[in-house]
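Okay, so here's the structure we're looking at.
Removed: one protein chain of the complex. Kept in place: all other protein chains.
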Amino acid sequence: MAEYIAMALITTGLIFFIAGSIGLLRLPDLYTRLHALTKADNVGLGMIVLGLAIISGDLITTFKLLLVWLFVLASSAASAHLIAQRARRRERGLWKP
Amino acid sequence: MEALIWTVFDFLLITAMLALGWSALSTHSLRRGIALFIAFGLLLSLVWVRLRAPDIALAEAAIGTGLTGALLLAALRDEESAAGAASTEKPKNTIADYLLIAATVILALILGWALIDALMNRQYSGLANEVFTQLDRSGVTNPVTAVLLNFRAYDTFLELAVLLVAVLGIRSLNVSRRPYLKAGLVLSGLTVWLVPVLIVISAYLLWVGAHAPGGAFQSGAVLAAAGVLLRLSGYHGAGLPARIVIRRALMIVGVLVFAIIGLGLMVLGRGFLEYPLAWSGSLILGIETAATLSIAVTLIMAFLAGETGRAGNQEDSSC
Partner (left out) sequence: MLSVQMIYGLAGVLLFTFALRVALSQVAFLRRVLAINVAGAGLFLVFISAAYKGAGQPADPVPHALVLTGIVVAFSATALAIALARRLHRPSDDD
C-alpha cells in the first residue's frame, strides 16, 4: 500500500520535472524560463522526496531527505534571484515580440 | 524484467552523460560550456552511485563538479576582464587536424579493444579480497577509508603533500584575483545560515567516514565550499583566519600530523605508519581531522589564487 502511494508521488514529481524542462526549452525569455524552472523543479523534488521518505520508512532518512529538499529550495531560489538580477541590471533577456 | 529496466536506465544515463560531455566541449560560448560541464559532473556523480561508489560520488559532486566549476567560472571572469572578450577561435581544418582526428579514433579503438579483452578474458583478482579479509583489523568499517588511511596511508600522505606543493606554487606566482561585490540581501541571507550548516555537515561527514560513505576528503571539500561561498558573498577572507601564522599552520597541519604519527610509530619500533591494532581507529580519526582542515584551507587558497586581500594590495597578498 505504502509503495503505491510512493510510486504515485514520485511519478507526480517526474511530471513536474518534465513540465519544468519543457518550460526551459520552450519559453521565450530568461525570466519566464527561470520561473518555470525553479517553481516546477522545487515542487517536483518535494514530491520525489516525499515518495522516497515513505519508501524508506526510517525517521533519520526522512529527516535527511527533507534537509536536502530545504537546501535545494533555498539555493535554487537564491541563484534564480541572482541570475534575474544580473540580467535586469544589464537589461538583457527580455523577449521582444 | 528488472535487468531490462536497469539496461534502459544505464543506456539513458550514458547517453545523457556523453551528450553533455560532448556539448560542454563543442559549444561556442565558454560560459555555456562551463555550465554544461557542471551539469555533466552532476550526471557523473549519478553514474558513480550506479556503480556502487558513493564515496566517489560525494567527492565528485563537491570537488570535481562544484569547486572545479566555480574555479573555472572565476578564471573566466578574470580572463574576460583582462582581455575584453573571450576568443572563440575554432580549430582550422588543416591536414594536421584530420590526422589528429584519425589518431584519436585509432587510440579509441585500441583502448576499447584492450578494455573489452581485459574484462572478458583476463582473470584479475585485484586486492579486494585482501582488503575485505583484513578490514576488521583496520580500525574502521568503511573499506575505502580503510584503504585510504590505513592500508595505503602512505599514498594519502603523499597526496596531501602534492596538494600543499600545488598551493605553494600558486602562491608563488602572485596572481591576484579580483574580489567580489558585497552580497545583496538574498545572497547574504542565504550565506548567513548556510555556512554554519555546511560546517556541521562537514563535521558529520568526517565522523561518519569510519562506517559509511564519507571521510576526510569529502568533509574538507564541503568546508572549502563554505569558504568559496563566503568569498562569493564579498568576504575577501573567505572565512580563513585573519592571522597569517594560523593560515600557514592550517595549510601544513595535515602533512605534519601524518609525518609525526608515522615517525612516532617508527620510534616506538613499528614501521612507518603501521598503526597498533588497539589505536587504529583513534589514529585514523586524528589524521582525518588534521587532513580535513588542511584540505579545506588548501582548496580555498587554490580557489583564491593564493591571496585573501584586495587586488593590488601587496601587503595583504602574503600568507
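Per-chain numbering from 1; labels A and B assigned in written order.
Everything that follows uses one rule, which is that a contact is a pair of C-beta atoms (placed from the backbone, for glycine too) under 8 Å apart; a residue touches a chain by one contact, two chains touch by 3 or more.
If you're wondering where the values come from, they're calculated on a predicted model, not measured in any experiment.
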{"item": "Visible chains in contact with the missing one", "value": "B"}
{"item": "Candidate in contact with the missing chain, chosen from B:G112, B:G189 or B:P276", "value": "B:G112"}
{"item": "Option from B:I34, B:L205 or B:L273 whose C-beta touches the chain left out", "value": "B:I34"}
{"item": "Per the touch definition above, residue among B:V8, B:V175 or B:V200 touching the missing chain", "value": "B:V175"}
{"item": "Residues from subunit B at the interface with the omitted partner, ascending", "value": "6, 10-11, 14, 17-18, 21-22, 24-26, 30, 33-34, 37, 40-41, 44, 47-48, 51-53, 55-56, 59-60, 63-64, 67-68, 71-72, 75-76, 78-79, 82-83, 86-89, 91, 97, 100-101, 104-105, 107-108, 111-112, 115-116, 118-120, 126-128, 131-132, 143-144, 146-148, 152, 155-156, 159, 162-163, 166-167, 169-170, 173-175, 217, 295, 298-299, 302-303, 305-306"}
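Just so it is clear, only the chains that are shown with their structure count from here on.
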{"item": "CA centroid of subunit A to CA centroid of subunit B, Å", "value": "27"}
{"item": "Footprint of subunit A on subunit B - complex, ascending", "value": "184, 186-187, 189-190, 194, 197"}
{"item": "Subunit A residues touching subunit B - in the complex, by the definition given at the top", "value": "71, 74-75, 77-78, 81-82, 85"}
